[in-house]
Structures are given as structure tokens and as C-alpha cells.
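Let me begin by handing over the structure; questions about it come next.
Yeah, one chain of the complex is gone here, protein chain that is, but the others are all in their spots.
And then chain A:
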């Protein structure tokens, strides 16, 4: 499981503007990656999605929206590399009846704000609106999303993704797809 990771991306909130700094080419690269990720998840191209991750990535859908120490509490998703890959295997392996009957999803990600800058990484917050459809039912899931994007020799990769659903502390009904 992921170790406790401090909020390393937020370096100095006084310096960081709540804006997308268009003068920083990394910001556009990060947003482009996040959009590509959304595209792959809607298309359920999970193997390719896995390729967007940096080694040691942390993928969390917490229940407590205020939580920063995810390891000590119950989450909806709390994945390290191993768990994320098992999750992909579950969704693609053909043995899960929920995955076989997965809802169709269309999501948009917007309201991008750079909330942290480091030499080799950006933290980007965004709003995600997902519309899902399954068996006569169309539903909406909304979330604040935080990505930490690292910039290495291979280009930008996701090193952390935290999806804070607006209704995470209430009933969450999801079926066979990923946020």
C-alpha cells in the first residue's frame, strides 16, 4: 500500500496563484495528460490508462473529503501500483459481472487550477462531472480532483490522483467504471 505521503506539491500557497499559468508549458502538458486520462477511462482502455502512471503512483477516492492521511482511514479506493493493476485485471479479466455490465460514462474535466509547483512536478486541481448510464438510469457523479503530475525523462506522468466526490460521505453508487 502507499506510504503516507505529505502534501509535497503545495510549496508556498502565497506564491501560487489560483490560475492556470499559461506561460508555463508544463501546465498545458499536465492538462493535456488529464484530458487524455479522462478519454481513456471513458473508453475503458485501462491498460493504456495504466501507462499514464509514474512508478509508485497513488490513486485515492477518499470518503472523508478533508482527509490527507488516507492510510489511517477507510477510503473508497486506496491504490498503490499493485492494487491499481489488480483493479485493471478485475475490470478487464472477464470474471466480474459488474464490470461486464459497466455503466457507460462520459466525463468532462475542467476548472483547472495549478495549486502547487515543484522543480519536477505540478499539482493541478480540477472539477470532474461524470454522466453515467446503465439500464434505464442516467446519473451524475461530481468530484474535485487533484492530480500530481511529474515531469521526467518519459514526459509527464501521474504520480498521485485524489478524487473527492461531492457525495463521498453519503451513498455512492458506481458500477464497473473508474473515476
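Descriptive notes on the structure:
Note that a contact is a pair of C-beta atoms (placed from the backbone, for glycine too) under 8 Å apart; a residue touches a chain by one contact, two chains touch by 3 or more; residues count from 1.
Here, contacts and distances are computed from a predicted model.
Chosen from "Aromatic ring-hydroxylating dioxygenase subunit alpha", "Spermidine/putrescine import ATP-binding protein PotA", "Ribose transport system permease protein" or "Carbohydrate ABC transporter membrane protein 2, CUT1 family", the protein name that UniProt gives for the omitted chain reads "Aromatic ring-hydroxylating dioxygenase subunit alpha". One of A:98, A:140 or A:166 touches the chain omitted from the figure, and that residue is A:98. Across A:74, A:106 or A:166, the residue that sits in touch with the chain not pictured is A:74. Take chain A: the residues that touch the chain left off the picture are 1, 61, 63, 71-78, 83, 86-87, 89-90, 93, 95-99, 101, 135, 137, 169-176, 178-179.
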